[in-house]
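Contents: one structure, followed by commentary.
The other protein chains are all here in position, but one chain of the complex has been omitted.
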Amino acid sequence: MTYNVKIQRKLLNALFDIKGSIRDVKSYLKECVKSLPVKPSSYITQGNWKILYVGPNHWILLAPIDQEQQLVSSLRPHDCPASISIVLISDTLTFFHIDGPDAFDIISIASPINLNADAFTPETATFSEIFGLKALIFRHGDGFQFAVDQSFGDMVSNYLDLTLAN
Amino acid sequence: MLLIHCPFCKNRNETEFVYGGPVGANRPDPNLVSDEEWVDYLTMVPNPMGPVYERWWHARGCDQWFIICRDTVTHEILENPSEEP
Amino acid sequence: MQNYSFLSLARNALTGHKNWQKAWRSPPLKEKYEVVIIGAGGHGLATAYYLAKEFGITDVAVLERGWLGGGNVARNTVTVRSNYLRDQSIPFYVKSVSLYEGLTKNLNFNMMHSKRTMVDVVHNYPKMRDLRRRQLTMDIYNSTYEKISVDRVRQLIPALTGGGAESRLPIIGGMVHKDAGVNRHDAVAWGYARAADALGVEMHQRTAVTSLLRANNGDIHGVETVKGPVKAKKVVVAVSGHTTTITETASLRLPLRTMNLTAFVSEPIKPIVDVIVNCSDLGFYFSQSDKGELVIGGAPDSAQSFRRDIKQHVFEDTVGAMLELFPSFKNLKLLRQWGGHLDITPDASPIMDETNVPGLFVTAGWWGGYKAIPAGGLTMAHHVATNSPHPLMEAFSYNRFKNLDYILETGTTTAR
Partner (left out) sequence: MKNLNRLESGGRIDRSKSLSFSFNGKLYYGFEGDTLASAMLANGLHVIARSFKYHRPRGIIGSGVEDPASLIELLEEEASGNNLCTNVKLKEGLKAKSINCWPSVDFDVGAVVQYFAKFVPAGFYYKTFKWPTWHLFEPFIRRAAGLASAPKEPPKKGHFESRNAHTDFLIIGAGPAGLLATLMAARSGAKVFLVDQNTEAGGSLLSLKLNINQKPAMAWVESAVKEIANMSNVTHLQDSTAWAYREHNLVIINEREVENVSIIERSWRVRAKNIIIATGAIERSLVFPNNDRPGVMLASAVLTFVNRYSVKPGDNMVLFTNNDSVYSYIKDLKTAGINILAIVDSRKHIASAVLAEAQNVRVVLNSIIRNVNGYKKVNSVVVQSLVDKELETIPCDLLAHSGGWNPVVHLHSQSRGTIKFNDRIASFVPDQFIQNSISIGACNGTFTLNEIFNETKSLLCGVSAHSKPLVYEGKLECSKQSYSIEALWSIDLSKEKNKAFFDIQNDVTHDDIQLALTEGYSNIEHVKRYTTGGMGFDQGKTGNVNIIGMVAKEQGIDLDDVGTTTFRSPFIPVSFGSINGVREGSVVLPFRHTPITKWNLENGAFMYEAGARWRRPGYFPIGGESFQQAVNRECHAVRTGVGVYDGSPLGKFELKGENVGEFLDLIYTNIISSLEPGNGRYGLMLTDDGLIFDDGVAFRIDKHRWFISTSSGHSDAVYQHMLKILAFDHPEWDVKITNITNQWNNATICGPLARKLLKKLETDIAYDNGSFPFMTFREGHIADIPARIIRVSFTGELSFEINVSPRNMLVLWERIIEEGTEFGILPVGSEASHVLRVEKGFLSLGHEVDGTVDPYDLGMDWLMSKKKLDYIGKRSVHLRRSLGKVRKELVGLLPNNPNDAIPEGAPITPDGKKVATEGFTTACVWSVVNERWVGLALLENGHNRHGEEACVRMKDEIIRAKITKPVFHDSDGKLLRS
């Protein structure tokens, strides 16, 4: 191992893609989601959920997979008003956890994004590039988590192996 | 490799974006323009040595399209879109 | 024109090479010429030469902003080939290739034209289908293109050790284009300039054209330069990349967008690759110069640019592609890289035509225009001299866009 990191490819998370104006989304979700992140490219935590603000009028709700059905029934993607779009996308992304002292190095090899503390704060969550692919990136303890389109998962694993190769 | 200021994601590497061409005329109502005007809209784009408004898509970011003003000679970005709330 | 040969060289050697004539004169700029050509690049100089040589029009001035033979003729990767797809394109490039082959003799200047043949390395079946269509269509115009096996590809390019069955994109075969060659780009510019000069054409360097002049009836009337106005009833714009900058001074708009294409060379090494290698699936091509440098090119940068710049990510893609097929080049070194401008049309095919400003001709939209220099020059000269398009270039009219009648050559090959 050339870098002191622990890399894991994670199983499914429950993921919901939420689009709509802040006002509409807030009022529609008020039962289950207390507040929405307001700072672009940031996320807030609610229990074991994360709510990520990833684009204009665009949020992603991330929760443990075992809560998927419960969330489906409370978010009701099928009958929310026209002004809001909620789509279950749990299977769309595959997650990687990079932990350990050299996690920063691995991400700086994989991504051109500015990881300096003043630009990439602990509450940053954003789509950027990992190994040339669109990827959702955020902090995870001292390390990082990132997620890429599920179909690219095997490729990213290979890329990480090459990066760590002796 | 440009450093492009996305109104939502702030400064990002050019590789996160897809270039959408210089901003030409708006799409006219095809039923209200002559053939020449229509072809003009389709084929003519500004090609100045200097500032030009152009479209970029933050494909590997927040997914939005926006317009910046960039100098085609120095590559300096002179104008950025106003930031999102 | 002073003859160049071993003999003349020997003779001059004895007199310490003091008696060589200037390759071209630098006469004073006249007030009026029959034809003014803007841009002393490949196309401008070739047009001037053929105007004088084929049509006896010698009262011609070539006006150059910078130095003669600058522009893209000084910055390209010297690939000369005719493996195109469309009936409109193939015969034009076939003609250009044959003119190139005779250029050394006709200009009495060694172009070092080397018929290396080009090998297309193919990785996928749709590409193979496209190349077969190309092959059979090219055959109609006597341009040769042959399918070869993977083994044959490796025989022709021993250094190609990547792209095996287990690799990311295995090679499935190749095509050989025997007509393709490389030559010395400076020689092309200097050879045309010297021969045109000998026929009476004037070359004026550091003579930037600032605007086009139109008569009251709208016809072209001449050009304004940094050295004052120059009258001419016929003006040819041959300034790849800067075409619109010039034509807009005559309030003429053209469907062109200026882009940046970069290339680079490796350090000089002993001969390792004898053919032109082209791999459009991975996106790179190269050949080895006589000096030993690998001359490597890739894809252009999509964004509009008048800055001859290297886009690091585009450059890295090209290097990565090359190393995938030539892993032994990892320890080889990059020596020099540079960029050049090209202006591109909506269908990526050129415009060679008289514009709707009477007397104003453009040759533009060249993407890989180096290989087209002789045919481009000859056919433009024909059009300027006879006021009617040469059959080989008729299709590249500027009116085709009025009917959205495209000649789509995009994706021809990475080697432009």
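The first chain written gets the first letter, and so on, giving A, B and C; residue counts start at 1 in each chain.
One rule holds for everything that comes next: contacts are C-beta pairs under 8 Å (C-beta built on N, C-alpha and C of every residue); 3 or more make two chains touch, one makes a residue touch a chain.
Bear in mind that the values here come from a model prediction, so they are computed numbers and not experimental data.
Partners of the chain left out, restricted to shown chains and counted across the full complex, are A, B, C. The chain not shown here is touched by just one of C:L99, C:L282, C:V295 or C:M352, and that residue is C:L282. Counting over the whole complex, chain A has residues 2-3, 12, 17, 19-20, 78, 82-85, 87-92, 105, 108-109, 111-116, 119, 131-133, 149-155, 158-159, 162-163, 165-166 touching the chain that is not drawn.
In the full complex, chain B touches the hidden chain at residues 1-3, 13, 18, 20, 26-27, 29-31, 35, 38-39, 42, 55, 57, 59, 63-66, 74-75.
Interface residues of chain C with the unshown chain, by the touch rule above, are 4-6, 8-10, 13, 16-18, 20-26, 66-70, 74, 87, 104-105, 108-115, 123-126, 129-134, 136-137, 139-140, 159, 167-169, 184, 186-187, 190-191, 205, 266-272, 282, 288, 290-292, 307, 309-312, 315-316, 319-324, 327-338, 346, 403-406, 408, 410.
As a convention for this text, only the chains that are shown with their structure count from here on.
Chain contact topology: the protein chains form an open path, each linked only to its neighbours in the line.
Work out the mean CA point of chain A and of chain B, and you get 28 Å between them. Averaged Cα coordinates give chain A a centre that lies 49 Å from the centre of chain C.
Along chain C, no residue makes contact with two or more other chains.
Residues of chain A in contact with two or more other chains: none. The touching residues of chain C, counted against chain B in their complex, run 242, 244-245, 253, 255-258, 302-307, 309, 311-313, 343, 346, 401-402, 404. Against chain C, the residues of chain B that register as touching in their complex are 1-2, 14-15, 19, 21-22, 35-36, 39, 42-45, 47, 49, 52, 54, 72-75.
The touching residues of chain A, counted against chain B in their complex, run 22, 38, 40-41, 54-56, 58, 112-114, 119, 126-129, 132-135.
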